[in-house]
Every structure is written in structure tokens, then in C-alpha cells.
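Pasting a structure below so you can have a look.
Missing here: one protein chain of the complex. Every other protein chain is in place.
The first chain written gets the first letter, and so on, giving A, B and C; residue counts start at 1 in each chain.
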Amino acid sequence: MFQKILIANRGEIALRIQRACRELGIHTVAVYSDVDRNALHVRYADEAYLIGPAPSRESYLRADKILDVARKSGADAIHPGYGFLAEREDFAQACIDEGIKFIGPKPSAIAAMGDKAVARATVQKAGVPVVPGTEGEGGLRDEEIIAIAPQIGFPLLIKATAGGGGKGMRRVDRMEDLSGALASARREAEAAFGDGSVYLEKLVLGARHIEIQLLADEHGNVIHLGERECSIQRRHQKIIEESPSPAIDADLRERMGAVAVKAAQAVDYHNAGTIEFLLDKDKNFYFLEMNTRLQVEHPITEIVTGTDIVKEQIRIARGRVLRWKQRSIRQRGWAIECRLNAEDPFNNFMPSTGTITRIERPTGPGVRIDSSMYEGVEVTPYYDSLIGKLICWGESRAEAIIRMRRALSEYRIIGVRTNIPFHQAMMDSHRFIGGSFDTTFVEERFALEQEARPEDERIAAVIATLVAHRYERQAAQVVRRNERDTSNWKWIARWERMQR
Amino acid sequence: MFQKILIANRGEIALRIQRACRELGIHTVAVYSDVDRNALHVRYADEAYLIGPAPSRESYLRADKILDVARKSGADAIHPGYGFLAEREDFAQACIDEGIKFIGPKPSAIAAMGDKAVARATVQKAGVPVVPGTEGEGGLRDEEIIAIAPQIGFPLLIKATAGGGGKGMRRVDRMEDLSGALASARREAEAAFGDGSVYLEKLVLGARHIEIQLLADEHGNVIHLGERECSIQRRHQKIIEESPSPAIDADLRERMGAVAVKAAQAVDYHNAGTIEFLLDKDKNFYFLEMNTRLQVEHPITEIVTGTDIVKEQIRIARGRVLRWKQRSIRQRGWAIECRLNAEDPFNNFMPSTGTITRIERPTGPGVRIDSSMYEGVEVTPYYDSLIGKLICWGESRAEAIIRMRRALSEYRIIGVRTNIPFHQAMMDSHRFIGGSFDTTFVEERFALEQEARPEDERIAAVIATLVAHRYERQAAQVVRRNERDTSNWKWIARWERMQR
Amino acid sequence: MKYVTTIGERQYTIEINRDDQITIDGVTHPIDLRAIDEATFSLIIDQASHEALVEASNGEIHVLLRGRLYAARVEDERASRLSRSAGGLHAGSGEVTLKSPMPGLIVAVAVTEGQAVTKGQTVVVLESMKMENELKAPRDGTITAIKVSPRQSVEQHQPLVVLT
Partner (left out) sequence: MKYVTTIGERQYTIEINRDDQITIDGVTHPIDLRAIDEATFSLIIDQASHEALVEASNGEIHVLLRGRLYAARVEDERASRLSRSAGGLHAGSGEVTLKSPMPGLIVAVAVTEGQAVTKGQTVVVLESMKMENELKAPRDGTITAIKVSPRQSVEQHQPLVVLT
């Protein structure tokens, strides 16, 4: 039984884990960087410890400081969330050495899946289909790679063995481009991961990204919670996920689930994890990689299967036996998640920083929000741009989509730009509604246009004019000329309310 | 196909119906009273019409004005919500006469169920068990009632035939009290409903309040969506509801459901409706009354059955055939609703009016909120004190309870008193957790005590002192003496942020 | 700066030494208080994290913490000494006017002039927000005046009865 869990993370996922702990009656310990003193994960925690300056490498990536806090606070377990230290075998090992339970898999499983080339080889041995590519455990020299490439065939992908987030990844269409692409991919991988090793994979055209959520206890039981489709991506970043997938039927789900379980068993996997697959047009599927941690998009699976993956992670880490058999897991209805990012969809998705001055969140039936934003929060450039996850459930995919439309219409954020207009356009897109898309859809076929809405524009002009008029009139009455700046805007509404 | 629906209501239920319309792509027309101009249901609507002063009888109860708005706006249907005009057969008839679809049952069904004595007689004829009591259709004189009473036995209840909300209801334990109680019950019923008719029912001791949610299309198909338990009541007002009920098993559910369907069929019922039953200790159940409208507590049924009752009401009113057979309805997990009222649980649940200056709402897994409150809203004495519904789902009843605890801990409202502490105490109560309670539980066995929390009190003292200290210090620096009033409190935090 | 803060029956002596340190009843604690918005304050004290909504109301400071509302009176030490030496005055003597806590309709007046009442006894029944509410005597005393009658509408803060 855990009394106290340290959450080695920030943002919405730290809050998500704290909620699970609070429901279970477990005390939480937060760690935070200088700029996060007012963050929700600090305010929601039972205890909070400052661990360093804003840059992650000086705070959230400092395993030594985090372990020090764990010791000081007397935490019996650490939940790493996703990102930061979540997939660092050395951190998981350091926890074990300290006698603190790491809520996740064994270090050896993290290591085996962390090197993408090793992972390919390992699961292939266990009978899991992989995309044709270089065999073995990576570390090939350029000459070897160039020699193998023609057997794999073009187009192909160069991938970093330490890969993640598309770094060190290159598409190569012709033999003559290979050598140059290898050099630049290695440079990028070296810069990003400190490791320039790469391997080759055949590029699967028209592929969808399908992943299987797994739960594995420490007694050899492994089940899957069905699939998620994450093909709506941009620059290898997932933007919209759904469960189930419109491309999967019961038979394929069972086969992919069984293979995913086999892949996990190949590394003696414990706790929650995800096997990512590519699914081609002929419904062949290939192992892509395993994420040995909680995923951003776990809520859609929770909703359709009626589970709480984070509470389950904690139960598993306590040594409990899985409460379900595979046959008791059933998907019900459909869930979609839109990742809300602070970025400008009309300006090449440029990240947007600033202070969120007002948030209006959707509520009502079928809506879930996981977010750590609040009014007055500053979105800084130090961490990723995810400002919230909006998840909608519907009886059918169609209902999930109309509900997402409704929820997006209620979600209002001012102070930073958000990609809400992108999501709105996607929910109106015929191809998305029809379920016929692949991972290239956003970048190659989906154009977000600032299409004219003349009536709305006219109303916006009216509101702008009326508000400006009031401001002028009231400012003339009350405020001295030199105090008229934008900060007075807030004050006006308040003044007006006082006058009523 | 409806293009435009007028919602003849206000508050959270108007918003709930508007959300359903927005999801279905139907335009909405709001009506509002003077004090509701800034209400969410006005701001969420596509069109909004002022219909009169604050008191309901001059606005939300003015059928003539509402029909006038329906004509002017070109609405093809009216959704009455609950309360106000929802169970007024004359209003339903007036809609029909205007060629506007009333989203609810036929006037004759409203009438048959509206007179509680008639309803008893009608369903009894159809083979539905009723509590022993006076036979026939009410309108009995005192002498007749006094003559029948001994056959029914004491304790018994006097009830108003036009009843609702406990008005005109009296418990009578002895023959000698009957005559006086009759007189006062008739007076109260006359004052409340303009109709002093009463009837008698045997008082069922230790009874639980169980109700069955029905859906009936206009083609003769009737199904039920399982039960809700609403035994946590105070002064005949429901406070906490849950679905399923800890007192019901599959067999009893099937039997009660079948009887409820029979009761509805007895009046050729269409649309959504609810049959309320008393369930005694021996699991005998008795028809209590039918609510011929949407219920406040409908969300818990939506969540466990995966339906959207309001969208279903609209589909039924469009003439669609029910999309489900009885056998396709399944309950999954457990849902609990806490009604948040503006009232002081430590001061005899005295209603609390005022301006809500800050609301913090729970989000995250398994939480739904239906509320029409916002920061700056004024809670007036004109309408009921319901300020929100907090609904939590869990895989099991235990999980629903721990999640409700977590959600209640996140829900923070300042500006009016709320009954959140009552709900927190209930979620910690052994009897509630054990599921062993009846409708008298809150009033007879549940004591909400302001039990000491010395550590929290100490922290509250520290925060109060620190905030007061800052205020004093800053006020001394910046504000002239005569401007120091409570409205400066807001300003201080802002000032402080500006100084950072 | 030294304060005496009272919540209910209990008094806390809190000394604010520096922005990041206080002394409570003689024991020193490191603190970090942040204003999140106009009403929300986050306190970290001895590494424990607390968050409260704070509002000033009638000279008291209301602190909503973990679902419970605490009404605190904060006085600096000197003022506190003064008020204690003048104490006993406002404890149960003098005239008290029971006012309507909200607009509504008087349903019943349960007392008559000259009647002795005990603390907590129902004095007036007021209908508001579709509910009947029993207004109770704030302390023992005698009813010296009744200002309303049944079926009368009243405004918020309107005097209802006077108690001596």
C-alpha cells in the first residue's frame, strides 16, 4: 500500500496522476521549477518542492534532485508520467536502488524498447510483424546501410535508433539521395539524442497509425484495452486520436491485440504500455515501436473501456493481480481526443506564448477535459505547447464528432492563439467524418482556410465598435489621459458592472 | 426535421437542451425574464426574447407570451424542460393548436398523470401495484376520508391530488389527528395549487425512492432505461441520486421496468417520462406518481446506459421510431449525482443569495457538470436554489463515491453558501457508503456536524492573517484611507501581480 | 508584525517576520504565499501545499479551504488586547433585530410580542427560492416587537422581529 507518491512531472499529466492518487487516498508530492510555482500541479499536491530553474535539464530532468525530494518527503513510489524521465532506464534503476517503487516497467524492458532497432529485432524474434528494413540491432555503418537499401526498396525511411518525435527521420525516394540523407539524419539524431545511430525501414504508403493499449501485472498477466487511431498528425506529432478506429473490425482488433500482448511478453513487460503499429491499405499491420509509459491519449481508451488506466498503474505497481480477463474488456461507443495546443493554425502552427487571460470550458454530457491551465497562467516557451485535452464520447462515431463540435464551440481561450479552429475544421471535414485518412492526411490533403464568414465578421465589427465606444466614453469620464492603456480594458467592464 | 426549437425554461436545464440542439444542428430560441438577461441560457441561444419581469408567473409561466415568441421566431417545436410549464396540459394543447410540436407527451397523458388520485386509479386498473389508500379519483369529502382511514391503517399520508414538492402533504399517526391535518393540508394545497383536493395513502415505513426512466416513441414502442435511486432527500426534495440502485438486482429491475412500461402504456404515453415507486424493506414496490417530463436527475441514467435522453426526446418528437429494443439497453458502472444548492447546510439549509464571485469546477476522468452558473452571476430569490449538478461515474459504486469525493474537493464556489459540505459528509458516511438508507435517512439519522479539523483551521488562520497583512501593507502604500472597502480586495491581488 | 487571529473559539498568535517566514504560536515556519487571482491564494508552508479562496466580508476574512468555510477575525496585537479588555459587552445583551436574509414571503410568524424565546427557536417562516425557511432566534431573549405579518413580501435585510 502506497502512502505517498511523488509525481516526477508537470502540466496536465501531473494533475491527472494526482487525481488518481486523491481518489485512492494517497498523498502526493509535486516537484516544480522556478516558473511553475503557481502551476496547478503544485497547488493540487499535498507537498511541493522546488527543484531548479525553468529549463527541463536543470529541473524536471534532474533525476538526482527528484530522488532527493523522494527521500526527504518519504515517498514510497514515483510516477514519471510521460516525457521527461518516463523512458529512462537509468532513472527507473535508480528508483529501485533507493527502494522506491517506479510506477512503470522494469529497467530492462525500458532499455529493450528504448533502442528502436533493438526493439524491432526483439519483437520480430517473438513473431511480431515488423516493417521490412535493416535487420539486427542498429549501429550499421553507412556502407552497410547503402548496400542493404535496394533490397528494402524505395521509398524508405531513415530512423534514429534512439528516436522519438520525428527527429533524425528522413524519407528517401531514390538511391542517389540516400547518402546525403543519412548524413543529415545522423547529424540531427546526434544533436537530439547524443547518438547518431540510424536504421532503415520501408516506407508504408497510405498507412494509418494504430496503437494498442496494454496492461500487464507483475504476475505474468497481460491484457489489451483495444486500439487507438492516431493518424491525424502533423510533423509526427499526434493532434487528434480516437478509439475505436474506423479502420478496425473485431477480428483485426483481436489479432492486433494478441500480437501486442506477445510483443510485451517478449520483454517481460509490467504496468501500462502501448504498442504502436502501422496499418497498410490491405490491413497488414507492422510493429512500429513500444511506448513504455502512460500515453497522452490514454483518456479515450479509459472512456470506451470504462477503466481508469492511471489508478490501474498504481494498483499494478502495488503488486496487485489484474482485475480483468481479456474477455471482460469491451469497448462502448466512441471517444475522440483533440489536443489543444498554444499555436496559431493560420500562421504555420507557430507556437504562441503569453498569458491566458480568460478560459471558458465546455461542460455537459459526454465531455471530459484534462488540462492544467487556469486564468492568469503564463504559457512559457520552456515546455511543450499542449494546453489541454478535450475528450468527447458518443454512442457512435457520428455522435462523438457532433459532440466534439459542440464542445469546441464552447471552448474559449483568450491571451494565446490556439489550434481550436484547426479542430473545428477537422470535425467539419468530409474525409475525417468519412474515416478515410492516413498519417499524411493533415500535411498533404488538409488545407485549413480562413474561409469567409461574412455574418460573423460583421457581428465582430459591431462588438468591437460598441466596446471601443464604451471605452472611449468611460475613459473620458473617469480615467486621466496618461493612464489609458490596454490594462484599463479589464477595468472598464468592472466599472460598468458597478454602475448598474 | 426541426429547424428551430424554443426552450421554455431557464437555468441548467435550458442549457442542457440547447446543447442537445446544437449537437443536432437545430437553432435555439431562448426566453428570459428581466433578471436573466445575462444568464447563460440567453447567451448560448441563437435568438433570445425578453418575456417579462422576474417573478415566474409574469414570465416563465406566461404561456401566451411564450407562444407569441414561438410564432415570431418561427420555432417549429417547444421543449418545456422541467418545472414551469412542463406538466401543464393546457400549454401542451395550446402548442398543438398553434401547429407547434410540444416535445413531451400528449395533453391527455399529462392530465391523466397530473391528478395524482386519477393517476393512482388509472395505473391500478392496468395492474400496477399502488400503495393502499383511498380508491378512485380523489375529490372525497372529509367525512368520506375519515370513514376510510381506519381500513388503510396508521401511519398514513394525506396527499394533494394536484401535488408536488411535498406541498399539502401530512403524515398522520393517529385517528384523532386526522381531521386537523386534513384541514391544514387542504389549506396548503389550495394555496399552492389552487386546488384543495386530497387523498390518503398508507405510509410505507423504511421505503426507498426508486424511479424508472422511460422512453416511448409515437409508434407504440416503450422501453425503460433502468432505475434511479433518489432516497437521499430533505423535505421531499431530492439531493443525491444514483443509478443503478444498491437495492435493486437484475430480476427486480426487470419486474419494475415491466410495470413502469405498463403504467405508461395505460395513458398512451409518448416521449421521456419517469415512474416513481416506493420500495419497501421486503422489496415490494408501489406506484407513487409519474413525472411526464425530463427529470433533473436524468444525467445519471444517460451515463450508465450510454444514451442522450434529451436528443432522444427530440428524435421522438420528430416522429422517429425508437432506436433500441429493451434488450439492447445495458447499465455500465455506476453514476451518482449531487445537486449543488445555494444554501447553508450549517444553518438549517437556509437558501443563500448573492453574487458568485469565483467558481472553480472539477474536471478530469468520470466527471460531468451541468450548471448555468458563471463568475459574476447573481443568485436571486426568484427561482430555485439549484446552482449545478455534479455527476460522477465509476466502474463500481465504490469508485463513483471516491471520484465524487475527489470532484467535490475540487469544486469551489465563493460568494454564496453551498451544500458542498453536506455532500462531502454524505460521501464519507458509513450508511451511505454501505447503501443502507431510506427516504428518512437525511432528516432522521444524518447529522451534519461541523466537526473540528484543527490542522485545516490553523492553515485557514495563517492564510487569513497573511492576506490581511498584505492588504494592510499595500493599502497603506497605495489607496487613500476612505477608499478602503471590501471591493478593494479584488484589486489587491491584481496589484500584486502587476508588481511581480 | 504580530497578529491575533480568531476562528470560532480559538485564537492564533501569528507573527509575520519576513515575506518567507512566519511564527505561529511561537514556532517558526518557512512559507510561500501566492495570489493566483483576485480570490485564490496558494500557500506552501513547511513544504505542505494548500489552496484557498479568500474573501473579505463584514470585517471578517472568509477562507474556503478543503470545502469548509472559515470566518477569521484578524487583529494586530494591540487592537486585540483592547478588544479583549472591552470584552463581554456584545455577549448576549442589548437589542437584536432579526432581519430577513433574503427577499421572500412571510409564511408564518411563530411568536407573539412579549414572548420569551430560547436560542434556536423558530421565530418566523420565510418562503424564498420555492422553499420555506425557518428563521430562528439568535439567542435567548424576549420578543419586543414584530414588524411583519403572514403573506407579506419582504426585502432582503428588512427587520422582522426585535429581541431583547
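One rule holds for everything that comes next: a contact is a pair of C-beta atoms (placed from the backbone, for glycine too) under 8 Å apart; a residue touches a chain by one contact, two chains touch by 3 or more.
A quick note: this is a predicted structure, and the numbers were derived from the prediction, not measured.
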Displayed chains that the missing one touches are A, B
Out of B:26, B:48 or B:128, only one touches the absent chain, namely B:48
Given A:165, A:206, A:220 or A:319, the residue that touches the chain left out of view is A:165
Note that chain A touches the chain not displayed via residues 165, 235, 237, 342, 348-353, 357-358, 360, 381-385, 408-409, 412, 414-415, 417, 420-421, 424, 450, 453, 456-471, 486, 489-494, 496-497
In terms of residues, what is the contact footprint of the unshown chain on chain B? 30, 37-38, 42-49, 73, 374-376
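Everything below uses one rule, namely that only the chains that are shown with their structure count from here on.
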Quick check: more C-beta contact pairs in A-C or B-C? B-C
Centre-to-centre distance between chain B and chain A (centres being mean Cα positions), rounded to whole Å: 39
Give the residues of chain B touching no fewer than two other chains, as numbers and ranges. 409, 497
Going by residue number, chain C touches two or more other chains at 36-37
